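Showing chain A:
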Amino acid sequence: MKSGSNLERVIASGKMAVTAELGPPMSADPHEVIHKAGQLKGFCDAANITDCQTAVVRISSIAAAFIAQREGLEPVMQMTCRDRNRIAMQADLLGAAALGLKNCLCIAGDHQKFGASGKLKGHPGAKNVYDVDTCQLVGIMKKMRDEGLQQGGDKLEVAPKFFIGASWTPMGDPMDFRPYNLKKKVDAGADFIQTQGIYDMELFKSQMEKARNLGLHERTAILAGIIVPKSAMMLKYMDSSVAGVTVPKELIDRMNKAKAAAGDDKKKMRELQEQEGIKIAVELVQQALEIPGIKGVHIQAIEWESAMEPIVKAAGLYPRPVLPAE
Partner candidate 1 sequence: MADVAEAAEQILVSTVEAPHDTPADWTPNVLAFACHYCAFAAADLAGVMRLSYSPSVKIIRLPCTGKLDHIHILSAFEKGVDGVFAAG
Partner candidate 2 sequence: MFAARRIEYVKTLLKKVGIDPARLEMYNLSAAMGPRWAEMCDEFVDRIRNLGPSPIWLASRKQSEKGVTEQ
Partner candidate 3 sequence: MSLLSNSTKRGSVLIVGGGIGGMQAALDLADSGFKVHMVQRDPSIGGTMVMLDKTFPTGDCAMCMISPKMVEAGRHLNIDVHTLAEVISVEGDAGDFRVKVKVAPRFVDADKCTGCGDCEVKCPKKVPSNFDQKLGQRKAIYSLFPQAVPNTRAIDSSQCICLNDPDKKRCRLCEKACKAGAINYEDKGKEIELNVGSIILSPGLELYDARVRQELGLGRWQNVVSSIQFERILSASGPYKGVVQRPSDQKHPVKVAWIQCVGSRDNRNANPWCSSVCCMYATKQSIIAKEHDKNIEPTIFFMEMRAFGKDFDKYVERAKNEYGVRYQRAMVSAIREEPGTGNLFMKYAAEDGSLMTEKFDMVVLSVGFQPHCDAEAFAKTFGIETTPYLFPKTSPFAPVRTSREGVFVTGIYQGPKDIPETVMQGSSVAGSVMALLAEARGTETIEKELPPEKDVAGEAPRIGVFVCHCGTNISSTVNIDEVVAAVKDQPGVTYVTNTIYACAQDNQDMIKQTIKEQNLNRVVIASCTPRTHEKLFQETIREAGLNKYLFDLADIREQCSWCHKGQNEVATKKAIGIVKMSVAKSRLQEPLKSETVGVTPECLIIGGGIAGMTAALSLADQGFPVHIVEKDSELGGLVKGVYRTLEGLDVQEFLKDRIEAVKEHPGITVHTGAEVKQTDGFVGNFKTLLTDGSAVEHGAVILATGGIEYQPTEYLYGQSPNVLTQRQLEKRIAEGENPKAGERYIMVQCVGSREEPNQYCSRVCCQDAVKNAIAVKQLNPEAEVMIIYRDIRTYGLREDFYKQARDLGVIFIRYDVDRKPEVAQSGNKVTVRTWDYMLNRELSLEADWLVLSTGLRPHPTTDQVGAMYKVTRNPDGYFLEAHVKLRPVDFPSEGLFVAGLGHAPKNIDETVTQALAASGRAGVVLSHKRLAVSGIIAKHKRELCMSCLSCLRVCPFGSPYIAEDGKISHNEIKCMGCGICAGICPAKAFQVNNFRDDQILAMIDAAVESEPGVLN
Partner candidate 4 sequence: MIVGKQKPFDEIWDMVKGFKKVLVYGCNTCVAICHAGGSKEAELLASMLRMRAKQEGLDLLIDSAGIERHCEPEFFEPLDEKVKTYDLILSTACGVGVNFLADRLAGAIPVYPGINTSFYGAVPEAGFFVELCGGCGNCILHLTGGICPIVRCSKSLMNGPCGGTDKGKCEVSSETDCAWFLIVERMKKLGTLEKLFEVQPPRDWSTATHGGPRRISLEHIRAYEAEEEKKATLTGEGK
């Protein structure tokens, strides 16, 4: 075992892993984290704690992860390359390990300009850091864990033992390069991969085939990302505006149909769409799990943690395995 985390153990056992997502609040109040952790607990093997997602200031990933862990939900802490240089990164990793955190996902991070959206002003004038990028951060973490060395070469008395993750956008431009992009992350030392949300399974299958041809499925655990659709509007938005995401027209039609069935009743409109969304999510999960080389799913029910339970249950992924620590 590299880290001995629950997630690592589930994957090592050969069972399909399930991860979820928990977004910390813009507040110093821990209760929202506690509440969300309660909703997710038992329906996933670990939950990602986002690191100032869309460049919005929130409780830090490490702190929220620690709270979740205290609540009995295994966290996957996240670390972006946007906000820290290699000194801060390594210091935070040491601290996180000292607090008992075992999973860490490395990501580039959304650009600071995204912080200003809707009513939020954000910090578009912030200086981003990008001292190192995702691959390099993965490498640093691996070097710390496996060689007991800092990036600069100084020795660590006790090395932080992380189960190292990285993200992958399989359908982003330039598409033919994406499998190699994954390969670089795996070469750098990513133990598991969570993908960007997938709606177009056919396209994903072909990208997975290329990844398999590079032998990557054997060297890392690839968890397919599923973003639970909430409404037709959200699907349309994802299709047109979110990089690397294409939504097949049938899915949008299905949601539209569900919406239309409600007539003018706003409430019913929401309910019917949510029901259809859960149904779609379940289907996507099942399809994803059939793809050779997939080791699990990363289900993101964004600000809708209660959806995890019906999805995991309907997909036949409940109950989650309980594996003894080594």
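By our rule, a residue touches a chain if its C-beta (ideal position, glycine included) is under 8 Å from a C-beta of that chain, and two chains touch if they have at least 3 such contacts; residues count from 1.
On the choice of candidates, all candidates are chains of the complex that A comes from, given by their letters.
Treat the numbers as computed from the prediction; the structure is a model and nothing was measured.
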From 1, 2, 3 or 4, the one in contact with chain A within this complex: 4
List of chain A residues in touch with candidate 4 within their complex: 81-82, 86, 108-111, 113-114, 128, 130-136, 139-140, 151, 167-169, 172-174, 176-177, 180-181, 183-184, 187-188, 196, 242-244
